[in-house]
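Only one protein chain is missing from this complex, and each of the others stays in its spot.
What follows is chain A.
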Amino acid sequence: MAETLVRFEGVRKTYGGTAAAVVGLDLDIARGELLTLLGPSGSGKTTTLMMLAGFEMPSAGRILLEGRDIAHTAPHRRGIGVVFQSYALFPHMTVAENVAFPLSVRSIGRGERDERTRKALAMVRLDGFADRRPAQLSGGQQQRVALARALVFEPPIVLLDEPLGALDKALREEMQLEIRHLHQRLGVTMMYVTHDQAEALTLSDRIAVFEGGRIRQCADPKRLYDRPADAFVAGFVGENNLLPGIVATREGDDCTVRLACGPVVSAQAVDCGGVGERCLVAIRPERIAVAGVDAADLGERAMPATLQEAIFLGDHVRLRLGLGDGGEVLAKRPTGIGTLPEPGGPASIAWPEGAAFAFRDAAKQG
C-alpha cells in the first residue's frame, strides 16, 4: 500500500442552515494514484474538491496534505495544481506566459522558467503554440494548456474539476486517454471530479461514488462495476436493471426475492434486510441471456418473457423485455449472435448464478 498523501477526516460542509453539502467525509488518497470523485450534480464531489483546493472551508473536520492540516491554509499557499472546467486560462497572456505564471509567482529565475515551460508544453504536445493567445486555440488545446499550467510547478497533487465537460464526445475520449497516459508517465497524484461514469471507469485507479454528500462506495473500477455496494452505485455506474421486490428467503449471503412483477429469483444479498423487507434486485443487461420460445438452451433458470422492442445499435442490440406482470427488463446482446425472437412475441430470459444482487430499497423506506 502506497503512502497516504491526502486524508479527509470527518469533513463536513454546510451552507448556512440548509442541508449539508458534504456529510462526514473520510477519504485517503494514496501518493501516485488517480482517484475519481463520481456522482450526480449536488452530490458533494465538487465541494470536496474545492475544499482540498482551498476555495471552500470545511465546517468541521481536518484535511491533511502530507500529514499537515491544511483545512484553513489559503489556497495559494497549498501548492496544489487545479484544472478548471472552464479552463480559466489568462486571456491577456500567451500560452507560454500562462504556463510560466506559477513559476514566475514563485520567483523562479528566467532560465529555469523558460526550460520548465518548454518541457511542460512538450509534455502536452503543444510545442509550437507557445506564442499564441488562448483564444486562438481549440477547446482541447486550451485544456491541455491548463493541464500544463497545473503540472509545471510539480505540485504533489493535481485536482481536475470536470475538465472535459465542455468538449465534444470524440475529443473527450481522446483527452481521457491523454490524461491517463500523463498520469502514468509522471506518476503525479490526481483527484478527478466527473459526473460521467464511463469517464471515471476509463481513467481511474479508484473511484469514490458520491451521493447526497456522502461516499457510497470507494473501490477500483472493476470492483465497483462487478460488486456495487448499494442500489445507488449499482444504478449509477454502468447500466443496470433494478427490479423491486420483497425478500422471500434469506440464508447468509444468499437470498430469494419475490419480484413485484411476479417471478421469484435468487440473488446475492449485498445490502438487503431480512425476510419480508423491500429490496431491489440488480442484474446487468449484458448478463441476461435471451432466447426464443424454446427455453431449453437457457437451462432450468429460464423465465418466460415477452420481447417488446429490439433496438439495433451497430455493435449491439438492446432488447426491452416484459417480465411477469408489468415488469420490464433491459438486455444487451452483441450483434450477429444467434437469432432473436420477433418483437411482440414470447421469449425466455436467464442469467447466471451470482449475476443478480439484492439491495435495500432506500427510496421506498424513507
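Just so we're on the same page, contacts are C-beta pairs under 8 Å (C-beta built on N, C-alpha and C of every residue); 3 or more make two chains touch, one makes a residue touch a chain; residues count from 1.
The definition used in the following text is that contacts and distances are computed from a predicted model.
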Self-check item: Listed names "ABC transporter permease", "Sulfite reductase (NADPH) hemoprotein beta-component", "MaoC-like domain-containing protein" or "Lactate utilization protein B", matching UniProt entry of the absent chain
Solution: "ABC transporter permease"
Exercise. Tell me which residue among A:G24, A:G79, A:G292 or A:P346 touches the hidden chain in the full complex.
Key: A:G79
Practice problem: Give the residue, chosen from A:R68, A:H92 or A:K222, that touches the chain omitted from the document. | Solution: A:H92
Quiz item: Of the residues in chain A, which ones touch the absent chain?
Solution: 53-55, 74-76, 79-82, 84, 86, 88-92, 101-102, 105-106, 135-136, 149-150, 153
